[in-house]
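Accompanying notes for the structure given below.
A single protein chain has been omitted from the complex, and every remaining protein chain is retained in its original position.
A and B label the chains in the order they appear, each numbered from 1.
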Amino acid sequence: MEDFEFLRNITIGQYLPGDSIIHRLDPRTKLLAFLFIVMAVTFSMSYSANIVLVLVTLFLVLLSGISLRYIFSGLKPAVPLIIILAVLQLLFYGDAFTPYGATTRTLFKWGWINITNGSVQLVIVSAMRFVELLFLTSLLTNATTLTGITHGMESLMRPFSRIGVPANELALVMTIALRFVPLLAEQLEIIMKAQASRGADIAYKGKLQFVTTSRQVAVLIVPLFIDAFRRGEDLILAMQARCYIGGRGRSSFVRLKFAGVDYVTCALGLLFSVAMLVFRNYFPF
Amino acid sequence: MSVTSVEQIVKIQGLHFHYNPQSEHPIHALKGIDLDISPGDYLVIVGHNGSGKSTLAKNINVLLRPTEGNVWVKGMNTRELANTLAIRSAVGMVFQIPDNQIVATIVEQDVAFGPENLGVPEDELRERVDWALGVVDMLGYRHRQPHRLSAGQKQRVAIAGVMAMKPEVLILDEATSMLDPEGRRDVLAAVRKLNEEGVTVIAITHFMHEAAEGNRVIVMEGGKIVMAGMPREVFSHVKELRTMQLDVPQTTELAYRMNQRDPTFPPDLLLVNEVADEIQRRVNGRSGT
Partner (left out) sequence: MSEEPFIQLNDLHHNYLRGTPLEVIALRGVSMEIYKGESVGIIGRTGAGKSTVVQHFNGLIRPREPGRVIVDGQDLNDPDVDIRRIRQKIGLVFQYPEQQLFERLVGDDIAFGPKKLGMEPADRRERVKWAMDMVGLDFEEFKDRFTFSLSGGEMRKAALAGVMALQPEVLILDESTSGVDPRSRRELLERLSTLHKDYGLMLVFVSPNMDDMAGLVDRIYVMDEGRVVMSGTTRAVFSQPEKLREHGLGVPQVTEVIHELIARGIKVEQIPVTVEEGAEEVWKILNS
């Protein structure tokens, strides 16, 4: 069956309204906490550290009130990738990694294939880390509006505008991208339907398996690009008509303010991350 | 050049415009336009695609500058670069495709875009946004995503976004052509309200029955103004309009056809009620009721 609905299984980027503690945090807090925890994930290679991280992640998801089922469903598109990675690591990375609190023990060796308890740990830990990153990213965007993220990032970047970082312009670029990506996705869907109606071979299995020859790509890409450029032209006129002349001198409608809970959360996030980093070698297994 | 009298909020003299003037085949889109617009006018410009109506509008808010002739807005000449921002904040423009003029992902943030660009101080921003949304009756939608609005609602948000800059002139460049009847109704109602509050409106449309909204109509063809006057006057020239392959509102066409058969029937009727009144009058008169 042809399936034309693209956005169904992608949980990243999909805002789900709610009133939890997490929802109400300042977006900057969430961005910073996200960065801190991701740093911790990067440095954690032991089973126990990752168990801690998985628990922390699940705890945050529960706090946010977002259905666990929904977040788990975001794994579906990634499963093939995880499996391929896991198999490669299991079979070929035996010597790359020394397991915590133990010595490398070869489990199976044959030619290139070298399975050790190290590679087993690598596989499991990698899978856990992938899941943590996916859940955290998903959670960040599920509990924060993309506009919030944009304004948060702009605010965090603003101190750097003195050294030439165009914070305001970048934020506007991101806002416009967020605004038009769903529109272009819809347009792509219509284009696919129009061409399918003329007999083109489109999407008989899976969502993105319609690209086999460059001819077939042109059928979809040309109208899509033309549409994107037309929209761009119109938007430029509209922005000029509304007196846009660049980031300098613009005031800001959205004002972000830190509350007590934001300071606490940032501090906790930083402490947690530093602790995981400093004590990473003290984890038992 | 002579200083324009303050009476006219927009004054256009001898305006010519060429697209690609340096190329081998420049397109002579406007061939000598003279036009005066007074504050509070509701001017409707009708004409075919290619008649130059959109080009004319863009010369008023300095998206384009004349290749010959002059355009003054509130006494400021559009040729002078220094006047650009002042003119663009005095003359707002709403475009045809609702989606392609909305920049932000939340309604109220998009409405704030214009004033933000003008550097309006933060406390005043909130006031302006609320006022503008109120004027177009979209205040309840301020936290919504534009993506989820109907086309008519999006256009009203676009109008709010323009009005938040507090312009004195509002140009609508075929702003209703992509809307369904309901959407069109809502947008026209909002514009009518703004005009009643003193905003000068320039509406470009190809819908004849919308031309009835204005107090002045000009018909453009081939880069020139070919007819001008009050809606009634202009529409009663059914034959000329027909040769130009422009529609007249069905009501006027009906009156015209009746007039062809009975010269005492007024040919310049515009509204449904007027036509019904005239017919009823005759029916009653005949039966002596």
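Definition applied: a residue touches a chain if its C-beta (ideal position, glycine included) is under 8 Å from a C-beta of that chain, and two chains touch if they have at least 3 such contacts.
Predicted model only: the values in this text are computed from it and were never measured.
Considering A:71, A:146 or A:191, the position touching the chain not shown turns out to be A:191 (whole complex). Contact with the omitted chain, checked across A:21, A:222, A:261 or A:275, is made by A:222. Listed by residue number, the positions of subunit B touching the unshown chain are 48-49, 96, 150-152, 174, 177-178, 180-183, 206-209, 245-247, 249-251, 253-254, 257-258, 261-262, 272-273, 275-276, 279-280, 282-283, 286.
Residues touching the missing chain, restricted to subunit A, are 1-2, 4-5, 7-8, 14, 16, 70, 187, 190-191, 193-201, 218-220, 222-223, 226-227, 230 (touch as defined at the top).
Criterion: only the chains that are shown with their structure count from here on.
Residues 145-147, 172, 175-176, 178-179, 182-183, 230-231, 234-235, 237-245, 249-255 of subunit A are the ones that touch subunit B when the two sit in their complex.
Remark: subunit B residues 58, 61, 63, 85, 88-89, 92-93, 95, 97, 99-106, 108-109, 112-122, 125-126, 129, 146-147, 161-162, 165 touch subunit A in the complex.
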